[in-house]
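The complex appears here minus one protein chain, its other protein chains still in place.
Order as written gives the chain letters A, B, C, D, E, F, G, H, I, J, K, L and M; numbering starts at 1 within each chain.
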Amino acid sequence: MTGIIAIAAAIAVFTGIGAGVGISLATGKAVEGIARQPEAAGQIRNVMLLGAVLAEATAIYGLVVALVLVFLKMG
Amino acid sequence: MTGIIAIAAAIAVFTGIGAGVGISLATGKAVEGIARQPEAAGQIRNVMLLGAVLAEATAIYGLVVALVLVFLKMG
Amino acid sequence: MTGIIAIAAAIAVFTGIGAGVGISLATGKAVEGIARQPEAAGQIRNVMLLGAVLAEATAIYGLVVALVLVFLKMG
Amino acid sequence: MTGIIAIAAAIAVFTGIGAGVGISLATGKAVEGIARQPEAAGQIRNVMLLGAVLAEATAIYGLVVALVLVFLKMG
Amino acid sequence: MTGIIAIAAAIAVFTGIGAGVGISLATGKAVEGIARQPEAAGQIRNVMLLGAVLAEATAIYGLVVALVLVFLKMG
Amino acid sequence: MTGIIAIAAAIAVFTGIGAGVGISLATGKAVEGIARQPEAAGQIRNVMLLGAVLAEATAIYGLVVALVLVFLKMG
Amino acid sequence: MTGIIAIAAAIAVFTGIGAGVGISLATGKAVEGIARQPEAAGQIRNVMLLGAVLAEATAIYGLVVALVLVFLKMG
Amino acid sequence: MTGIIAIAAAIAVFTGIGAGVGISLATGKAVEGIARQPEAAGQIRNVMLLGAVLAEATAIYGLVVALVLVFLKMG
Amino acid sequence: MTGIIAIAAAIAVFTGIGAGVGISLATGKAVEGIARQPEAAGQIRNVMLLGAVLAEATAIYGLVVALVLVFLKMG
Amino acid sequence: MTGIIAIAAAIAVFTGIGAGVGISLATGKAVEGIARQPEAAGQIRNVMLLGAVLAEATAIYGLVVALVLVFLKMG
Amino acid sequence: MTGIIAIAAAIAVFTGIGAGVGISLATGKAVEGIARQPEAAGQIRNVMLLGAVLAEATAIYGLVVALVLVFLKMG
Amino acid sequence: MTGIIAIAAAIAVFTGIGAGVGISLATGKAVEGIARQPEAAGQIRNVMLLGAVLAEATAIYGLVVALVLVFLKMG
Amino acid sequence: MTGIIAIAAAIAVFTGIGAGVGISLATGKAVEGIARQPEAAGQIRNVMLLGAVLAEATAIYGLVVALVLVFLKMG
Partner (left out) sequence: MTGIIAIAAAIAVFTGIGAGVGISLATGKAVEGIARQPEAAGQIRNVMLLGAVLAEATAIYGLVVALVLVFLKMG
């Protein structure tokens, strides 16, 4: 049955695709904003980081579940 | 039967992809707004956080169900 | 048969992906609106909260069905 | 056979994803409208609520069918 | 065979996702229209309701078929 | 074999999703048009109804086939 | 084998989803056109009907094949 | 084996979904064109019909193959 | 084995969906062009026909393979 | 095993859907270009033909593989 | 086992769908560019050809693998 | 069972597709920003790198899980 | 087992669809840029080639894996 658990770990870590695309889009917008308003670069970078960390969290949830499945089940 | 429960946990945590993409889009809009109106940065950050927390909640629902499935079933 | 019920609970909680993306989009629009009209920030936050709560409700329906399935069936 | 009924309940409650995304989009438009015309905020909130309730209804149809399936079949 | 009928009922009620998204989009446009032309709010609400009722009908068709399947078959 | 016929009825009534989304989009355009040209509201409502009835017809085709399958086959 | 034929009839009538969405989009454009040029309403309605009838035809092809399958095969 | 042939006929007639959506889009553009240039209505209707007939042809190809499969195979 | 060949013929003729949507889009653009430049209607119709014939060819390839499969295999 | 080869031939000829949509889009752009710049109609038609022939080639690759599979394998 | 190899050859040649759509889009842009800047037609045609050849290459990779599979395996 | 683990490793590394598309989109925006505001190139490159590293992380999570699965399980 | 390896080779070479679409889009942008700024044609062609080669590389990775699978496994 370990094969199916490996598949499950892969699906769980696959959650990161949302954050992978999303953070990049946010970065794109931040870069656009800095190009338009260079003096607000500090504030823009801070807010972008805040959102990116919240989004990155969903990828980490997936990673945690994947690692729990791999090491707890199969160890 | 534990293999199928692992798949279920993976699908449950996969819910986070919506929040992962969504929070990033909201961040992008917030960053755009700050670039256009730097003096409203405080209010923008607050509203963005409020929405991001509500969206993050859906990712956490998925995480909770995933952990319940993993530890309650298989423990 | 508990394995299939776990899959069902995962699909049910997966409903939250709609609210996860949607609330974020609404947040993005609210943030955009505040950047354009900072003095309407109070009204905008109220309407955004009203809609976000209604959308969050669909995620909670999914969570409720998931928990009912997990604890009623498998308890 | 209760496992398949659980899957069916999950699919039924999954209907709410449409309302979850949709209500949020309507909220986004309402918020945009208030930012552009703050004095029409009352009318905008009323029409938004009217539409959101009709959309929420589709999510509730799904929830009702899900609960009927869970409690009538499996009780 | 009742399990497959439950799946069928779930697919039937799932039809409501179209109306759930659609009515919300119409609401969004109505709200936009009121923000642009507040004095036409009455006419806009009437036409929106007319269309929303026709769209809601498709969700109700699905609900009717779902209930027919559940109570006629399994009763 | 009645289970598969129930699935078929569900797929048939699912056709209504097209009309459910479509009529709503047409309603949204009609509402937009009235906001821009309130004095043409009568003509706009008539043409919208004409198209919505033709679109609703496709949902009714699906409903008819679904009911034929349910009552003719399983009665 | 009648169950599979019922599925086939459902897929055939499902063709109507294209016309259901399409006619609605055409209606939306017609309504937009009338709002912009109310005096061309007659010509616009005629051309819209012409196209809608051609599109409706594809839904009717599906309905015909569905009914042929149901009554010829299973009668 | 007649059940699978019925499925095949359904898939074949399903080709019409492309023409169903497409002709409607062309109608929408034609209607838009007439609203902008009412005196070119004749030419516009002619070209629209020409294209719609070519597109309708693909739906008819599907219908022909569907009927060939139904009556040649199963007759 | 004739049932699978029927499915194959259906998939082959399904190729026409691309041409069905595409030719309609080209027609829409042609109609738009005539509305903007009525005196170029002749040239526009010629080029549209040229492209539509090339696209229609792909639908006919599918039809030819479908008929070859039906009559050569099953005859 | 000839049934699966028929499926393979159908998938191969299905490649033409890309060219079917694509050539139509290129035709639409060409028609738009002629409407804007009627005196460049000759150059536009030439370049459009050049691209359409290259795209058509991919449909023909699919057709060739389909015919090779049908006549070489099953002959 | 030759049937599955035929399927594989079909999937391989199906790669051409990307080039079929893509080259057409590039042609559309080239045609648009010539309409806007007829005197740059030579340079535009050259660059378009360069890119189209590189894209066509991916279709040819698929064709080569398809033919290798058909003639090497089944010969 | 090693075959299924290999599939799991492939799905896990497939997570990188999100970062692959996303980083490129962010790069596109950064390049656009530099073209519009060449003197802010330094700040833009820094923010782009920051976001790209966070997005790249999701691809690396997938790679790590893939390698863990390959070497821990199969070693 | 060679049949499944053939499928694997086909999936591997299918990777080229991304480069096939992408290079064409880059070509379209390059052609658009030359139409707007003919004197920068040299620089534009160079950068386009640089990016196209990097993208082509992903198609070649797929081709290499496909050929390795075909000749190493089946030889």
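The rule we apply is simple: a contact is a pair of C-beta atoms (placed from the backbone, for glycine too) under 8 Å apart; a residue touches a chain by one contact, two chains touch by 3 or more.
These figures come from a predicted structure and were not determined experimentally.
Q: Considering the whole complex rather than only what is displayed, give the residues of chain M touching the chain that is not shown.
A: Given the touch definition above, chain M has residues 1-5, 7-12, 14-19, 21-26, 28-30, 32-34, 36-37, 39-40, 43-44, 47-48, 50-52, 54-55, 57-59, 61-62, 65-66, 68-69, 72-73 touching the missing chain.
Q: What chain L residues would touch the chain not displayed?
A: Looking at chain L, the ones touching the missing chain are residues 2-4, 6-7, 9-11, 13-14, 16-32, 34-36, 38, 41, 44-45, 48-49, 52, 56, 59-60, 62-63, 66-67, 70, 74.
The rule is short, and it goes like this: only the chains that are shown with their structure count from here on.
Q: If you average the CA atoms of chain C and of chain J, how far apart do the two points sit, in angstrom?
A: Once rounded, the distance between the two centres reads 45 Å.
Q: Between chain A and chain L, what is the gap in Å from one C-alpha centre to the other?
A: 10
Q: Pull out every residue in chain E that's touching 2 or more other chains.
A: 2-4, 7, 9-11, 14, 16-19, 21-26, 28-30, 32, 34, 36, 44, 48, 52, 59, 62, 66
Q: State which pairs of chains touch, listing all of them.
A: The list of touching pairs comes to A-B, A-L, B-C, C-D, D-E, E-F, F-G, G-H, H-I, I-J, J-K, K-M.
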